[in-house]
Every structure is written in structure tokens, then in C-alpha cells.
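Let me give you the structure first, and then I'll get to my questions.
One chain of protein is taken out of this complex; the other chains stay put.
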Amino acid sequence: MFPKPIEKQPRAAQISYQAMLPVALLLWLGPLLAVALFSIKPEADFTNANYWGLPSSFEGARNYGQVFFNSDMPRYLLNSFLITVPTVIGAVALSCMTGFALGIYKFKSNLWIFFMFVAGNFVPFQILMVPVRDLTLDLGLYNTKTGLVLFHIAFQTGFCTLFMRNFIRALPFELIEAARVEGISEWRIFWYVVLPLMKPAIAALSVLIFTFIWNDYFWAVVLTQGAESQPVTAGITSFNAQFRAAYHLMSAGSIVAALPPVAMFFLMQKHFIAGLTLGAVK
Amino acid sequence: MHSMFKRTAAALAASVALAAPVSAELTGELRIFLDTSNPAPRATMEAMIERFAAQHPGLEIETTVIDREAYKTQIRNFLTADTPDVATWYAANRMKPYVEAGLFEDVSDLWAEPEIAENLASTKGAMTIDGKQWGVPYTYYQWGVYYRKDIFDELGLSEPTTWEEELANCQKIVDSGRACYTIGTKFLWTAGGWFDYLNMRTNGFDFHQQLANGEVSWEDDRVKQTFANWKQLIDMGAFIDNHQTYSWQEALPFMVQGDAAAYLMGNFAVAPLREAGLTDDQLDFYQFVAINPDVELAEDAPTDTFHIPANASNKEAAREFLRFVVSADEQTEINNGKNLGQLPVNAKSSVDDDKFLQEGFKMLSTNSPGGVAQFWDRDAPAEMAKVSMEGFQEFMVKPDNLDSILAKLERARQRIYDN
């Protein structure tokens, strides 16, 4: 193990390490803790310039109540779910198939198609902006959740294919050959042999895509407007316009907006990290 | 209060008589898009539409309210696809892209009707492009200096009317440890307001419009004189620090807390200032001072408007709605202090008793001989507005960069008006 395990160091080093950990964490999360502090302060603290002192009264319940019952925030959150979940399902489904095709079969253009997905995945969004917006307008899907979902599925297929294909490559190929010898059709091999083995990859990818899509801001701004379709990342700017300079509410709103992916991360940590770090080790 | 009631009643009677003959025959669907997303204006508009609906029971009215900021980009889409019959927007150059793209209906016929021709004459210019009118106004509001009367009293100051008085006042305010003016330029347009006034006062309304139309060089000596006047204020520390990081709302507390004595703003600033706790004894208004005695006073009074999209399906009903909106009694009603709290566009309407509205109305109708401008970002084309307001912001932070800023604006002018 590197660096040298702390247990093998002198006692003083051990203690100072243990003491440094929380301090470092506090520094690291400082800006975020500040926002958390803001979100439980009463409005009076801001007008009295008591920004950093203790809250003069605990108003967490009231502030968060405002966010949930007196703003469009619940609607934005719902929109975010209605955009994120179908995207995850769609992108994972499509990429299971593309990943299977590119990972199992040998044909001439295999590598080129694979590279197309990889390259497309790295493209700057901005070059797609105007054409995709026009396409969405032409389809009559501008300012709808469907329009956003369709684009997200398409774009995420690039990354997901890269991920799935590499995962399938690492599966034991003998299983598939054995199935073929028994005359099982290719579709059934995909469904009954390969798909069950892909469960960890599907889980990892789902958590990752959930976070990516939840946090998307650019496309939300380009393809949607208004509370009926905007996800929470874009909604928070309207929310902030509504409560301009009401820092206690803006802080509470931000924390609410950030919470679902954070919860997802803590619940599915293993899958999440497995997904992110695929390829980081050989 | 009493006189207002009388006036309202009279106006009401007059327009009921007018509106009666046309009602009843309209049918079909009327779709209205509004950008009045703040709670008070929203309720006002919805109530107004209900009154219109009551007159036209055969009409099925559908109202959509869109967030004011989102509306500004969304309008490009709904004018081409899924088009409403009536939509709100802004006057002057701000409507030009849509007029040029053929997306707004020519409503010159409405403006030929005596009712509108006579009573809305003052706003006709702002609605005209290429000799035709493309919509009707429904409200406007004055700009000017809102100031802390208690601070002025404390320092023994009175409302200035000349540039020398203005500078002298400001010096005293600065000496008392305050800024003369609060401002938040993060979203740029507030600096546009300052430029409007300084340039109109230095060079006059006509020159200002020529500049907005790209007919004068930004490196002209007259433009430089405007900035030289501005620099006097900047150099003496008239504006709050760090204004480039604040929005106009975030700049309000400086005035509320007494760190700044005044705010050059539109009348919409009154409501949040009152909400923040300033009483009408503490808050007062004066017209922006004269600078060059040889030019006539001209004011900013942005006008908000209704339009019929060219692709609308029920244009007959839409025209009727526009007539209704500008009628004298509706104008009195929607602009009163409980509703929009702004100025009515119909000369026969009455202005609310609110002291700021009264003062603004008096100023615009009797003391603005030079003309009425819409506001910099509505008078200049969008691109020029953007790049120039960025220049104004830079100038306010770094006044010494003036030459390079003006050179940049001049390059932009040559490109933008070229085609």
C-alpha cells in the first residue's frame, strides 16, 4: 500500500493524521456548509448583516417549507424525475444492444462505429445546439420533457456504448460460443446469456447517467422554458429570480435541488464508483 | 380619492357606451400569451381578460403566462409554431426583428380608428416601423431619480435641477460617507439607463436617437462629452462599489440601509423599496437634472405592448381585444396603484393618486419637450445594445479605458448597421 500505512507510523503521526482529517474535510466542504447554514437562518439575519454568526433563530422548517409549498420547486423536481428516469432507461437499453453488437461480433466496420460513438461523446455540446433546437422545434417537441429526453438518450448512448462495449469485451466469450454451438438464436443469447451478466454494468451506468442528466443545465436552457417542462437545474434560476436577494430561500432551494443525486450517490456508492472508475485500473 | 373615483366613473361610462355595439358577435378561440409573470401584474391581466370575456361570451379564451425572462427567448419559437392570437412584447427597436421577419401583424387599421388615433397619439411613434403600426401599448412608466428624502434633509440638500447642483449635492453626500447612487450593473441594462439620461441631457433627444440608429460615430466629440460628464460622477465616488456584481434588486438594500442616497430607476423600483420598509416620507422622486441648457429635456418611458402575431388564427377577436386593452376605462383600471401601478397610455384615462405616478405623469406630459425615449436596449438594435451596455459597465468600473471602449463600440457600429 502507498503511502505507507499510518498504523506503521509513530503514534504522534497517527494522532495528528486523525486530527487533520476532520479539519481538511471542513475546509473542503466549507462553501457548502456555509450554504447549509444560510438555509436555516431567518431573513432578519441577512438584513441585519448577521451573515456568519449563529442563526438568531432556527428557521429551517420555515425556509424549506417555503421552498416546497410556496414555489414551483416541487414541480421542477418532478420534471427532473420525469426527464431523468426515462433517459436512464432509454440510454441503458439502447447501449446494451449497441455494446453487445460491438463487443461480441467481429465485422469490418466494428471499430469505426465504435469510434463514432466515442468521438460523438466528446463533441462540444455547442456545435449541436442550433440544429438540435431546430429539430426539436420541427418535431413540435420544443419546451416538452419528451424533446429533452429524446436528445439525452441519443447523446448519452455515446458514453454508454463505450462503457457497455468495454464491459462485454471482458466477459468470458466461451459462454457465447457454447450457446451458439447449441443453436441458440442470437437474440436469445443476448437476452438469456449476456444480459444477466451485465447487471453490475447496468446498475453502475444507471446511477451515473441519473447524475449526469439530473445535473444537466445547458440542454435544459436550450430546449425547455417555463415551469411545465424545466428540470430543477434550470428552474432554480427562475426560483432565484423570484426570491432575488432572499439568500435564506435561495440556499434552501439549492440544497433541495442538489439532494436527489447526492442521495443516489450515498445509496448506490459502490455502483457509482465502479461506473466512474471503469478503465482506471487494468 | 374622491376625484379619482369620479374620473374613473366617468371614463367607465364613456367606454361602456363605446364597447357595447361591437360585442356579442365574436366566436372561436382566442389564445393570449403574457409575460407578466410577477404575481401582481399577472392578477391584473387575468382580471382584465375576464372582463373582456364577460363582454364576449361566445369567445373561448385561453391565457398562458410565461416567465418574463424566459419569454424573451421563447417568443422566437411561438411566433413561428403554435402561435397565439395575442402576445405581449416591447415597443421600438425591440420589436423590429419580428416586424422584419414578418411575424407581427400590421395593425395600422386600428390606429386609423379615431378612438385610438386621438387618444394614443403620444405613443404612436414607438409603435411605428416603416410607417406602419405593429401593435398597441398597454402601459408605460417613468424613469428618474428616486432618493432618500430623510438623508437629503439631514444633509440640508434640496432636489437639484442643474448639473452644478447635482455635483454639489453629490459631493456632500459622498463627504457624509455614503454613495450618491446605488446601481447593480451585472445584467448591464441599468447602465443603459444612465447613458440614456446623460447623453440626452448632454446632446439632446435627436442626437441620442441618431446614435441608437447608428448614424453617428461613437468616437464623435459629443459622445465623448457625455462620457466626460459621467466620469465626473464616477471620479467623485458617486456610485457604490462592486456594482458590476449586483443585479438591480441586489442593489436596493444599499439605498434601504442608507449607504446610498438615490437610485436612477424605473418606477417599478418603488414597490420593492416600499416593501423593504421605506415610507413615502423617506422616499421621493425628482427629474434627472438638466446638463446642457441648450437641449430640451427628454425622458425615458419604456412602453409595454400587445401584438397580433402574423400567424394568429383569430385576428378579428385579437383586434377587438387590443381595442379593449387601450380603452380609457381599462387603461385606468389596469394601471392603478392596486394593479400595475404605472401610467395609462390613453389620454382620456386617469392616473392613480400615488405620488410617484402623479409626479411621473406630470413630468412626462409637461416637462419632457425634447421627446420620450423607450430605453437604450429597446431603441438600439439588440446587438448594439448588448455590446454598448457592456462598454458602459466597463467604463463605470474603469473610466480610464474610455478610448478603447469607444473604439470597440465604433467597430461594432460599423459592422452591425452595415447590413
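Every chain is named by a letter (A and B) in the order it is written, and numbering of its residues begins at 1.
Please note the rule applied: a residue touches a chain if its C-beta (ideal position, glycine included) is under 8 Å from a C-beta of that chain, and two chains touch if they have at least 3 such contacts.
By our rule, contacts and distances are computed from a predicted model.
Asker: Missing chain, UniProt name, options "MaoC family dehydratase", "WD40 repeat protein", "L-arabinose transport system permease protein AraP" or "MFS transporter": which is it?
Answerer: Checked against "MaoC family dehydratase", "WD40 repeat protein", "L-arabinose transport system permease protein AraP" or "MFS transporter": the hidden chain maps to "L-arabinose transport system permease protein AraP".
Asker: May I ask which residue of A:35, A:179 or A:193 touches the chain that does not appear here?
Answerer: If we include the chain that is not displayed, A:35 is the one touching it.
Asker: For the chain left out of this view, which of B:102, B:125 or B:369 touches it?
Answerer: In the complete complex, the chain left out is touched by residue B:102.
Asker: For a quick check of understanding: of A:119, A:178 or A:197, which residue touches the chain that isn't displayed?
Answerer: The single option touching the absent chain is A:119.
Asker: Tell me which of A:132, A:209 or A:249 is the one touching the absent chain.
Answerer: Only one listed residue reaches the unshown chain, and that is A:132.
Asker: Using the touch rule from the top, list residues of chain A that touch the missing partner.
Answerer: Against the left-out chain, chain A lists 1-3, 5-7, 14, 17-18, 21, 24-25, 28-32, 34-35, 38, 49, 51-52, 94-95, 97-98, 100-102, 104-105, 107, 110-111, 113, 115-120, 122-133, 135, 150-151, 153-155, 157-158, 161, 180, 185-187, 190, 211, 214-215, 217-218, 221-222, 233-234, 236-237, 240, 247, 250-251, 254-255, 257-258, 261-262, 264-266, 269, 273, 276-277, 279-282.
Asker: What residues on chain B make contact with the chain left out of this view?
Answerer: 69, 72-73, 76, 79-80, 97-98, 100-103, 185-188, 241-242, 244-245, 377, 382-383, 385-386, 390-391, 393-394, 397, 408, 411, 415, 419
By our rule, only the chains that are shown with their structure count from here on.
Asker: Determine the centre-to-centre distance between chain A and chain B, using the mean Cα coordinates as centres, and give it in whole Å.
Answerer: Using C-alpha averages as centres, the distance is 42 Å.
Asker: For the complex, give me every residue of chain A touching chain B.
Answerer: The contact residues of chain A facing chain B are 47, 137, 140, 142-143, 225-227, 238, 241, 244-245.
Asker: For the complex, which residues does chain B have touching chain A?
Answerer: 66-67, 69-70, 73-74, 77, 80-82, 247, 249-250, 252-253
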